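Here the complex is missing one protein chain, while the rest keep their positions.
And now, chain A:
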């Protein structure tokens, strides 16, 4: 877990999302669960109560609900930049699952790795960045148009 051994990135937003309109970066949510398994109990409760409200609140996200014979229920989230995140939701309660979905909705699809600085700016310097000649007086006078003294 060294800084050079693990990948890291700078803070950024996907295509300056939020400067103008905010576009939810979550493209698709697929809920994979089983109709009979006891680990999918929370997911089944969530699908009874909360999934329709969630889908109505996030009209830009497509929700797929697929009951399959599976050991572990999963939520697969796909983002606009192509990242796919799978979360295993065995033995979670319905409110926990809605919290998890809210967290995934607010994420952009950028990698979850160490962020080097908690701030980012495209224009770090307003007055001009320092260079060795900033505070040095100029060696020649400013160039002016020649004054006609004879006139």
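The rule is simple: a contact is a pair of C-beta atoms (placed from the backbone, for glycine too) under 8 Å apart; a residue touches a chain by one contact, two chains touch by 3 or more; residues count from 1.
Note that in this section contacts and distances are computed from a predicted model.
This figure omits one chain of the complex; the name its UniProt record holds, of "General transcription and DNA repair factor IIH subunit TFB4", "Myotubularin related protein 8", "Large ribosomal subunit protein bL20m" or "Auxin-responsive protein", is "Large ribosomal subunit protein bL20m". Considering A:2, A:16 or A:139, the position touching the chain not shown turns out to be A:2 (whole complex). When the omitted chain is restored, the residue from A:19, A:126 or A:140 that touches it is A:126.
In the full complex, chain A contacts the hidden chain through residues 1-5, 124-130, 134-135.
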